[in-house]
Structures are given as structure tokens and as C-alpha cells.
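Excluded from the complex is one protein chain; the other protein chains are retained at their positions.
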Amino acid sequence: MMENAWIIPLFPLLSFLFLILFGKRLKEASAFIGILLTLASLVYSLLVLFERLTAPTYKAEGVWLTIGDVQLTAGFEVNQLNALMLVIVSLVSFLVHTYSKGYMNGDDRFPVFYAYLGLFTFAMLGLVISPNLLQTYFFWELVGLGSFLLIGFYFYKEEAKAAAKKAFIMTRIGDVGLLIGMILLFWQVGSFEYDEIFAAAEAGSISAAMITLTAILIFVGAIGKSGQFPLHTWLPDAMEGPTPVSALIHAATMVAAGVYLVAALFPLFTASETALMTVAVIGAFTAIFAASIGLVQKDIKRVLAYSTVSQLGYMMLALGSAGYVAGVFHLMTHAFFKALLFLAAGSVIHAVHTQNIEHMGGLWKKLRLTGPLFLIGTLAISGVPLFSGFFSKDEILIAAWAHGNTVLFWLAVIAAFFTAFYMFRLFFMVFAGEARSDMKNVHESPSVMTMPMVVLGVLAVVAGYVNTPWFGTFLGDWLVEGNHSLGHGHIEGPAWIMAVATIVSLLGIFLAWLMYGKRSLSRDWLTSRAPLTYNLLYNKYYIDEFYQLTVVNGAKFFSAFLRFLEVFLIEGIVNGAAGIASSLGKLGSKFQNGQIQTYGTAAFVGLAILVVIYAVTGGYLK
Amino acid sequence: MDLETLLSYEWSIMAPEFIILGVATALSLLDLFMPKAQSRKILGWIGFAGILAALVSLLGLVGHSTESILFDTFRLDSFAKAFKLLLLIGAAMVMLIAISYELNEGLEEFRGEFFYLFLAALLGAMMMSSSGDLITLFVGLELLSISSYILAGMRKRNLQSNESAMKYVINGGISTAITLFGMSYVYGLTGTTNLKTMAGFLTTVYDEQHIYLLGLAFFMIVVGLSFKLATAPFHMWAPDVYQGAPTPVTAFLSVISKTAGFALLVRILFSIFANTPSGDAEGMPMILTLQDYIAFLAGATMIIGNLIALRQRNIKRLFAYSSIAQAGYLLVVIATMSLFMFDALWFYLGAYLFMNLGAFAIIQHVTHKSGSEDISQFAGLYRRAPFLAIAMAVFLLSLAGIPGTAGFIGKLNIFMGALVPQEGHYVLVSIMIAATVVSYFYYFGVMVQMFFRPAADVGKIKVPAALTAVISISIAATILFGVVPNIAFDFLQGNFNQFTDFFQ
Amino acid sequence: MSAVPIQAYLALALILFCIGLYGALTKRNTVIVLISIELMLNAVNINLVAFSKFGVAPSITGQVFALFAIAVAAAEAAVGLAILIALYRNRKTINMDEMDTMKH
Partner (left out) sequence: MSFEYFLSLLVFSPLAGILVLSFLPKTQESLIKMVGFLATLPALILSLIAYFQYRAGASLESLSEKVSWIQFGYSEQLGNLFSIDYELGLDGFSLIMLVLTAVLSTLAAIASIHIKKEWKGYFMLFLLLEVGMLGVFAAENLILFFIFFEITLIPTFFLIGKWGYFEKEKAAYSFLIYNGLGSAVLLIVIMVLFARTGTSNIDALMAAMSADNPQLVAPITENMKMGMLIALLIAFGVKLPIFPLHSWMVRVHVQAPPSIVMLHAGVLLKIGAFGLIRFGMGIFPDQFQSLAVLLAVLGVVNLLYGAFLAFVQTDFKMVLAYSSISHMGIVLIGVGALNEAGIQGAIFQVVSHGLIAALLFFLVGVFYERVQTSNIQNLGGMAKGMPITAGFLLAGAMASLGLPGMSGFVSEFMAFLGLFKEMPVLAAVGTIGIIMTAVYLLRAVLGITYGQAHRDFAGVTDMKKFEFVPVLVLVGLIVLIGVYPSVLSEPLTSTLETIMLGIGG
């Protein structure tokens, strides 16, 4: 099985090529192609995962490009993390493929949509089985392309266009960091191979400073992809894409790639305390920062987007606190419940044709299936006990505490409170109370959309139990098995943390219920008390405006300056030279005045000059 | 000298000159006795035949050993042969151009004179290239000059023609006087007018005074001859004269008298000054100390010619400046004095002969069709006469020194000669190349007219056979020598054994 | 008898030459200009003849040369005048500075 794991990404690639070429003819039928091929890779990845549970890591490579005596290789590797990611990605992708059959129904670019999904899935699967940094970067960019295409799927919408462009460029800024980092690393290690890099890092053949530098640069790449502060602004805008896309790319898989990258390079990061600290701080800050914005957003998808950002921050915090398992664990659970939430949100939007939660409400009765599923997701993300999110988040908090990042720990706790609050605010505003706008013929989505949600719903509940302090930490033990540099499978932490986490989340839920469910607490008590805070939060701390003002205008100004240079200096010099030549010609032809005697005189003067020069320099007056 | 000595001379080596002379006389008599009504075109054909005959006889002499008769006043060395070859080929083509020169006013009744004066001028040119004595040199020079004064004024009812002739004769007189003055000093310092004995005598001159006087003579001769070459400082007459003179005459002046001028210059400089001590410590020959002055003149000529040409609208004026520039390139050859000098000079003059005469053939035809000489007359030529346009393009490209044409190989040869010496003439080469680039502007300007601009009148242009011949020959030669130049070089090296006999 | 030194002849020739040149380059009247040119040529002749008597290596060729020079000068003058007449017919002037229909 594992020997042929390389085939897994090829199924979606096949679907992409096939649909791009023949999609027009197939129309709606193209959905089946996509679904079947992703199913194939899902099945195959499951088989690979099961085999990997027992068998050792498998790695195969071939030469891709020769530079002088250096050989760059390409291939694939199946270790615990890769196997796990394969399953997560192909599973979510498969579900989203299915879901889209209903959601995108009737769109005239239906086949194109599936083709893009295929492309993205291919890239994402390729990313997670890459055995070296170069190949990772290769697919890293390709997933970016997939995300770009899908965000801009409604290309005729100016917002979509802007969002797509923004997403691509912002992530690219991060990617450059990654590129620099890996090239520097290459000249240190002499290879892009993960294991060789780790070996070198352990052997201490790389200076500490260099390790820190490269690690941080690579982390910059992760910041870009995983929408961490300060490169997070593209992720909420990315919600312009179709909702299934948001579920697949901007919740479950691609945005998690940053976390995956840090996890994959974990030994490198652990080799530098500074790097780890940076990761942790950025993570924690992003977590609280995004959560605070999420408190006040009105667009259902944006709320979810900010929650994604903050959850990713959690994962970073975990990794930054040496909580390898915690990070990966949360990555998995988050993939499930966040995908669920998005799909459910999509189902809601599908039903009411708006994304503004102010116009929703009272959908609980109307959407019999979507409602409960959304609730499950909400509970999971809020970290309510017995749901998957509870366990993973708990792991993170423990890791943070155990690693001694007390401040970060408390930040995370507050973030947890916020999360619980805004998620339930969202839930209540959408489903509880009465409709705040007249919504005709609202009906539950077709089963092709609900089924995937059900599957995810189940997973959102049970996924947590693969790694619990009570029934054993199978996942953790398996993940770190045979690789001491990844830390322990399970970090023991004081029991009160779990209690605190629970209380906090319940508090959040309770407050949300007071304000939006029971309405005993007026909604705008925050708005009225601190309008400034509210505006600040609602406008996402004016970060976009800030970038517009500094970076974008800066670039524009600089370009304008260069253009000035181009037109006046460079062109000017050229024209000047030409002018001189022609004016000299003019001068010359002035002498050519038609007077015979002038010509004779010229000759005589010439002769005189020659003779004088000769007399002065040459023969005689020496 | 008595009859024996006179008969003892091998007169056969003067055959070409005799033929030309004979034909010229014959033509003058014919012209006299022919009925007025009859067209004189026939005279032109006779003259052409004569030139061909001379050419044949010269080719017969090519293998002939170096010979000099009449007390060394007339030498037949490889240098003379090589240059006479150019002169005769050029003359034949100019003759063809002249035959097809149609004008309603001015020339018609003088056509006869035109032909034999032309032959007289040619004779002068030939003497210049193969005489071993100052006196014969001078007489040849004047024969050429005086005939061409009249030729320039041939269209006597045409004001411009008169004026150009006047300018020509005045400037010519001045230049003659200057040259002659220089020569008189050389004679005074050597007591002989024979170049060879002169050279021999001069090797022994060490008196500062004398050397300085020689220097003066050198400058006077160079400046005086620069009139014939139309190079700085005596170039300014050229545009006016070229513009006013009938086109065949312009062609003649720009090619044949230039070639003869170079022949004369080389002859005098290198036989008189080559091994004259310059009086400085290293005992460097005088010529090398004077090298830089020629280089200076060459640079000036190239720059002036190309820059002023930029502003010309009149095609003949344009070509006047262009030929000034070309003369500048040729001066570079002389200034550098490398071991490639003779080849380079000869080859470039040959290339220049073909490309320039071809161009003038076309210019004559186009301008005559429309009566105006503004370059706008070339507008849309590609539509009206594709053959002419493409031929003209080839000639212009060759003049601009674009690869694939003889002009390029010629320039290549010049550069090489300039760069081979220990301290290469980098400045001169740079000036020359820069000047070449400047020349792109006006050469391509004509092409832009021919190919890009719409024609004023779209009537097709018919080309008379004679012109077609000239143009075809020129185009063939220009491309042939551009693609397989070794034809020329092999001929040169095979027959003229390196011009070693030049100094004996 | 003490001969007049050659320098004197040379100086005379030079002066004559310069006068001629000056005239040729400044006079408006074309006839005068032609005559000035003759002056220059005659200066040469003085040189030649002087050299042929008092030169470094005196020889008769100088005088031969002078004869040729005189002949040529005559021819040149003739042609010059002929052209001048032709011009006069068209232009009705013999002023140098009016002969500038072609310039630049």
C-alpha cells in the first residue's frame, strides 16, 4: 500500500485534467467524476493510514533536478503525520465534493468548480506527502493557486476579484519568507531533505543563530498560509468564495498547512528556543486578537473565518509550547468541526440567501437537520466537555502551562471564553428567536448536502476520543512513536486546567445566551458603553486601512517616482544625446553658407592649424 | 633623347592610356564632323567600348613584371595596375550612367564634348595612379581637374550647374596652388622631381631646417590633395558641386576622382616621406610622426560628413556628405599605415565604387523622373519600382556597413588594420564606429522613404537597359564581395604580390 | 659676384603666395580672384626656378616643372573665365558672394 502512496494525489489531478478538458460536455455529471476520484484517494489514504499504524515510515525519492554536483530529489514519504493528514484532507475534500453537488447546483461553471476542487485537492495531498522542503514549497504554492482560483470563482464580482488577489499576494509575502528560509537552510545543510535537516540541526552543524533565523523565516511562510497576525487579513476576505470552498480550504485543510509545516519541521524549531517562543507568542496573540474581532462581526462566514484564525492561533501556540501532539490533535479536530460549521453555514445561506446574521433568526424550526448539526459544531469549538474540541483545546492549554508560558496560557483561556461567546452569539442569532426579516420558502437542504454534514457531525463528537487523558492517548503515542525529538505523546498537566477551560467556555455560552438567547441583557451594552472599542473591533482594528495607507500607497508612490525617473532622466539623456548630434550637424551646415571663399578659407585655416601644431609639437620648435 | 632610346621603351605597358587617348581624340573629331542633327549617344557607346578595350589591355598587363619607362616618369607597378583597374571599371559604369542621362535642356548639344572630356579626365586619373615623377603626377592631376571643371558646368544653361562649376574651379585653383607650393619645396630639398631618386636622396637629410621644410611641404600637399579627396579641411566645396553638377558628373567626382586622389596621395606620401628621417631620437621615419595628423584629419572628416548629412533633404547633397564621410573612413586606412593598408584601401575603394555608382544610377533615374532632388521623391519607390528600391536598399546597407555587403568587409579590414599595431588606434576606431552608427540615421531615412511612406504618384518606373546593367553589376558585386570577399583578396594577393614593388 | 641668397627668393615667393591667397579668399570680383590664383601659381614658379639654381642639388628639372606649371595655369585660367562667362549669361553678375544658391 504505502509503496504506492504517491498515487493518492494523482486521482484528484486526474479529475482536474479530465474536467478541464471535457467538463463542458459533462455538465452536472462532472460532479460524479470528482466525487468518485476523491473517494478513491480517501479509500487509499485510509488503507495507507491503517498500514502505517503498524508498519514503519516509508520513503521513496528520485532525482528531479541536477545542479552541478547537487541533486535535488522528489518523492514521497509516509510517516505518522503525513498519513494522518492524508486521511483528513481526502476525507474533508470528499465530503465537500459531495456537498457541492447540491450547493453549486445550477451554476453554469459547475464543471470548472469541480476541476478547481480537484486541482486544490491534488496540491494539498501532494503537500502532505512531500519528503523535502523544496517539494513542500512546490505544492505549497499550488494550494495557494487552488485557493486563489476558488476564491475568485465568481470572477465577475469585484469583491471576489479583490479577495482572490489579496489572498494570493498576502500568502506570497509569507511564501517568500519560506523560500528564503529554506534556501538559507539548504546552503547550511546541503539538502532540502527533512531528515537530513533534522540530523544537521541535532548534530549542531548549524549555528544557533542560523537555526533561529531559518526557523523564523519558515514560520513567516506558515503565518501567511495560516492567516496568523499580521498576515491574517486575507482569510476573512477569502469568504467571497463559495461556502464549500471556505469549508475545505479556509477551514479544514490549506490554512492548516502552516501548522502542518511547523509540525513537520518541529525538530528544527525545538532546536531554537527563540523560534519556539516566536511561534507561541504569535499564536497566542492571534488567538485572542482574532477572537476579539469575531465578537462583533455580522456576516456568518466572517465570524467563522475569524474563529478559524483564532483556532489556528491556538495550534501555533501549542506547537510553540512544544506541544506537538496538542497542535496536531487540535488541527484534526478543528478540521472536522470547522468544516462542519462551514457546511452548515452554507446550508443556512443556501436556505435564506443572505449571510448577514442580523436578517436571520428562528431558523431552528425551519432547518431541522442543519440546526442541530450547527449546534454540535458550536459546542465542539467552544470546548464543551465530551466534544472533540474540548480534549484538543485542553491539551493545548496544558502544553502552554507545562511549557511555562503563563501569560500566553491566560491569553488562551480568555480566547477560549471569547470563542464560546461569539460562537453561541452566532448560533442564537441564526437559529433562536424569530426571523428578523421575512424569509419565504426556507427549506432544509437536499440530502446530498446534509449527509456530509452528518458525517462531520459524528466526527466532531468522536474525533476527540482518540486522544484523551481518560481513555488513553493513542494518537499522541502513535504520533511521537520512534521520534524522541517530537516530545512526549502526552504531557501531564494539573487537573484544574481542565476545570478552568470548562468553566470559561460555559461562562461564555451563558453570557451569549443572556444577550442573544434570553435577551435579558440588552445586546448593545458593549456598543453603548464603549462605542470606540466596538468600532475598533468591528473594523478589525483598521489593519486593512493601515496596510492600504502604508504598504500599498508606499509601493504606488515608489513606482510613480521611478516612472518619473524613467521619463525625465533616462529618456531625457537619450533625447539629449540625439539633440546634441543634430545641433552639431546644424552648426556644421551653418558654415556651409554657399560662399566659395568661406570654403577656401576653411581649407587655409585647416592648413594653418596643422602647421602651427606641427611647429609647436612636432619637428621644429623643439 | 634620340630615336633609339625612344623606340627602346616598352610602350606596350602604356596601352590602356593610349587607347583612352586615341578614343578621346577620335571622339572629338567625330563630334566635329557628325551632322548636328544626329544624336551623340553613339559617341558614348564608342567611348564605353574604348574603356572596355583599355580594361582588357590592362588585364592583359596584370601579369606583367614591374616596369618603368621614360626615365621613370611612367611606372607600371602592381599599385598602378590595381588602381587603374578600379578607375577603368568605375569609368565604364559612369559612362553607362552618362549615356542614359536624359535632360531636355542644357546637355543635349554638348553630349559629344561630355564624352571626350570625360575620357580626358579618366586619362588624367590613370596617369596619376601610375606616374613616377612629380611633373607627370601634377600634369595628370590637372588634366583630371580641368576636365572635371568643365564637366561640372556642362549644363551651361542651368544656373546651379554654372555655379557649381565656378565653385569647383576657384577652389580647385587654390588647392592646385597649395599642392604645387608644397611640391616646389620638396623639389628644392632634393633637386629632383623623380619620386624614386627623391626618396633615395631624402634618406640622407638630417638638417633640422630641411626636415621642417619637408614637414611644411607635407602639410601643403596633404591639404591640397584633400581637395580631390573631399576630406577635411578641403571638403566644403563637395556638397555644392555635387548638387549642381549633372548626376553622371557627380558620380564621376564622388568615385573616380576620389580614387585617383587616393592613388596620388599614397604615391606621394609613401614614396617621399616613407623613409625620410623625422629627425627625432629614435630615427623614426617622418611618415610615422605625421601619422597622427592624418588620423586627426580622418576623424574630423568622418564626424563632419556624418553629422551634417543628418540634416540634408536633397539626395545628391546627402550623398555628397556621405561620400565625404566615406573618404574619412579611407583616410583612416592611410592614417593607420598597417600591413593591411594597400589591401584595405583597394578593397574599400572597390566596394565604394560599386555601391556608390549603383546608388547614383538610381538617384539619377528617380530624380530625373520627377525633376526634384528632394528625398521625398523616393517615397513609395518600393511600390513604383521594387527592383530599384531593393537595389537602393542594398547599396545603402553597404554604405552603412551592414554585414552581407562589401561595405562591411571593407570596414572590417579597416578596423583590423587600425587595431593590429602595438598601440592600436582605439580613438580613431571608436570615432569611425560611432560615425557609422550616426550614418544609420540618414541611410535608413532614405529606406524609410522607399518602403514606409506612400508614393506621391504611383506610376511605375521603367529603367533603361544601360542603367539596369550598372545597377545589376553593382548589386551583384556588392553582395558577392560581401559574401565571398576572398574572390577579391585572392585576386589581389595572387596578382599584385603584396605591392612590394611599390618602393623599388 | 655675390648672388642674392635663396632665402630672399623663397621669402618673395611666400609673400607672393600669401598675397594671392588673400586675394583669392577676399575679393568679390571673380576675375580678380582668378588673377589672385595665377599669383599663387607664379609664386610656385619662382620657388621652382630659384631652387633649380640655388637649391640643395641644383638641376634643370625645376625650370621644366615651372614651364608645365605655367601651361597648366593658363589652361586653368581659360576654363575659369569660360565658366564665368557661362555663369554671367545666366546670373548677370560676376560677384563671388552672389553665387550661393546652393548652401547648407
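Per-chain numbering from 1; labels A, B and C assigned in written order.
The working rule: contacts are C-beta pairs under 8 Å (C-beta built on N, C-alpha and C of every residue); 3 or more make two chains touch, one makes a residue touch a chain.
Not measured: the values here are computed from a predicted model.
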Task: Where the missing chain makes contact, among the chains that are shown - done: A, B
Open item on the list: Please output the residues of chain B touching the missing chain, sorted low to high.
Closed with: 339-340, 343, 397, 402-404, 408-409, 412-413, 415-416, 418-422, 424, 426, 429-430, 433-434, 436-437, 440-441, 444, 448, 451-452, 484-486, 489-490, 493, 498
Open item on the list: Residue by residue, what part of chain A touches the chain that was omitted?
Closed with: 63-70, 137-139, 141-142, 145, 152, 155-158, 160-161, 164-165, 168-169, 172-173, 176, 179-180, 183-184, 186-187, 555-556, 558-560, 562-563, 566, 569-571, 573-574, 578
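FYI, only the chains that are shown with their structure count from here on.
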Task: Chain contact topology (line, ring, star, complete or other) - done: complete
TODO: Please compute the C-alpha centroid of chain A, do the same for chain C, then give the distance between them in whole Å.
DONE: 97
Open item on the list: Taking the mean of the CA coordinates per chain, how far is chain B from chain C in Å?
Closed with: 26
Open item on the list: Using mean CA coordinates as chain centres, what's the gap between chain A and chain B in Å?
Closed with: 79
- [ ] Would you pick out the residues of chain B that each touch at least 2 other chains?
- [x] 166-167, 170, 174, 178, 239-240, 311
Open item on the list: Where in chain A do residues touch at least two different other chains?
Closed with: 589, 592, 594, 596-597, 600
Open item on the list: Please output the residues of chain A touching chain C within their complex, sorted ascending.
Closed with: 589-590, 592-597, 600-601, 604
Task: List of chain A residues in touch with chain B within their complex - done: 581-582, 584-586, 588-589, 591-592, 594, 596-600, 602-603, 605-607, 609-611, 613-615, 618-620
Task: Footprint of chain A on chain C - complex, ascending - done: 21, 24-26, 33, 96-97, 99-104
